[in-house]
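Handing you a structure now.
Note that this complex is displayed minus one protein chain, with the remaining chains in position.
Chain nomenclature is as follows: A and B, assigned in order of appearance, with residue numbering initiated at 1 for each chain independently.
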Amino acid sequence: MSANNNRRSFLTASATMAAGAGFIAIAPGISLIEVSHARPAGEAASKANRWGMLIDSNKCTAGCDACVKACSTENRINEQVADPRQRSQWIRKIDIKDKASGRQHSLPMMCQHCAEPPCVDVCPTGASMKRADGIVLVDRHICIGCRYCMMACPYKARSFVHQPLTEQNPEVPRGIGCVESCTLCVHRVDKGQLPACVEACTEGAMLFGDLADPNSEISRRIAQEATTQVRADLKLNPGVRYQGI
Amino acid sequence: MSRAFAFVATLLLAWPMMQSAHAGGVPKPSILIESPGTQCVAPPAEIRRNHMEMLKHQRNLTLREGVRGGKVSLNGCIECHASKKTGSVIGSNDNFCQSCHAYAAVKLDCWDCHQPKTGKAMPTSAAEAKP
Partner (left out) sequence: MTTILSARADTPKFWLLAAIGALVSAIGIGAALYMEHHGHSVTGMNNQIVWGLPHVFAIFLVVAASGVLNVASIGSVFGKTVYKTRGMLAGLLCFAMLAAGLVVILLDLGRADRIMVAATHVNITSVFGWNMILYPGMFGIVVVYLWTLMEKRMYPFSKPAGFAAFIWRLMLTTGTGSIFGFLVTRQAYQSAVIAPMFIIMSFAWGMAVFMIVQKAMYRWNGMTLHPQIRARLKNLLAVFVGAVFYFVAIYHLTNLYFARQVEFERFILLDGGIFPLLFWGGWFVLGTVLPLILIFTPALSKMSGSVTLASLFVIVGAFCQLYVFIIGGEAFPLDIFPGMTTSSSFFDGQVDQYSPALPEWLLGIGGLGIAFTMVVVGVRVLKFLPEDNIAKLQASGALAD
């Protein structure tokens, strides 16, 4: 490492080593070989990957919100908001009941990281964007806070920050007047870690992985088992897939 | 005629104020380097002139293309330059970013979204997660 490269690259390198060495425990007694590797410093996100998730609603318990809590902690979505309708929610638990059969179940809902994201289409400035590896993000540097993306999102996945914020995670900038949503924990994924919600799910209901890699666990399961895209009729090709809906 | 007179009178009245401004009415900011001896990513003269362009370039690389671990980093600035007392680069005219920006009267936009304190000065995620 050249002397020119400072502490930042050292940090990145150590993260790489930690991730490279590791197996991630997804539940007591079960561990999974690391799904992604930290990208080396200076390398851009690649089209060769498409990050996604498979959520098994059969394993998801109503009333459990471990994923939601983990998200709030990781991304510091913990500000006091007087009107709950103005509170940001990057991930939420939805309780669903089939009108005809009465069958009930529960699942986490967040940005679906669509391949054809309507939020990106409608954004007037290009702040709403999709990274090469399929992660949909808001570039807050050029977000003007028009909320058109919130009008366009079929999943109600986006929130608007209604007040000044001060307690942000240094790795997760977010602030007043901009729209925001689940980043798929991009700051963790780039280091080779799992999104906070996936790591926190003790039921093993959430699987994170690379949809572009046919040998990944997520791709193999999607190839073999029945999975659902929410609002598949809109043909948005979401990166988050569900089972048990 | 009367307009010309008013103009001259205004000039005369304003003269002492303009003088005092030149005579150092607004003190130059004192930039406190908290960690002397460490190496910045570029010489001070270049940083002073171009830090905004450097950060803008890096922000686009990092956010839009996903390039991590670049030489330039806003969090990197904070790690070295945050006040030892408050752990922040803003909040007081003695603190690194604010000192110059107050002097130059340039609005700071970064800190509406970015955390101006060092990671060390913030409570860690793990500690918060414990109920």
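Simple rule for what comes next: a contact is a pair of C-beta atoms (placed from the backbone, for glycine too) under 8 Å apart; a residue touches a chain by one contact, two chains touch by 3 or more.
Keep in mind that this is a model prediction, so the values were computed, not measured.
Peer 1: Missing chain touches which shown chains?
Peer 2: A
Peer 1: Check the options A:M53, A:C143 or A:V240 and report the residue that touches the missing chain.
Peer 2: Touches the omitted chain: A:C143.
Peer 1: Check each of A:R50, A:K93 or A:R241 against the chain that is not shown and name the one that touches it.
Peer 2: A:K93
Peer 1: Going by the touch rule given at the top, which residues of chain A touch the chain that is not shown?
Peer 2: 81-89, 92-100, 109, 118, 120-127, 142-148, 150-156, 158-164, 176-179, 230-231, 234, 245
Note that in this section only the chains that are shown with their structure count from here on.
Peer 1: What's the distance between the Cα centroids of chain A and chain B, rounded to whole Å?
Peer 2: Roughly 33 Å, centre to centre.
Peer 1: Across the complex, what residues on chain A touch chain B?
Peer 2: Counting only chain A, the residues touching chain B are 3-9, 11-12, 39-45, 69-70, 73-74, 76, 78, 129, 131-133, 135, 137, 139-141, 164-165, 167-171, 173-178, 186, 190-191.
Peer 1: Where on chain B does chain A make contact in their complex?
Peer 2: Its residues touching chain A are 39, 41, 56, 59-61, 63-71, 73, 75-76, 78-79, 112-115, 117-119, 122, 125, 128-129.
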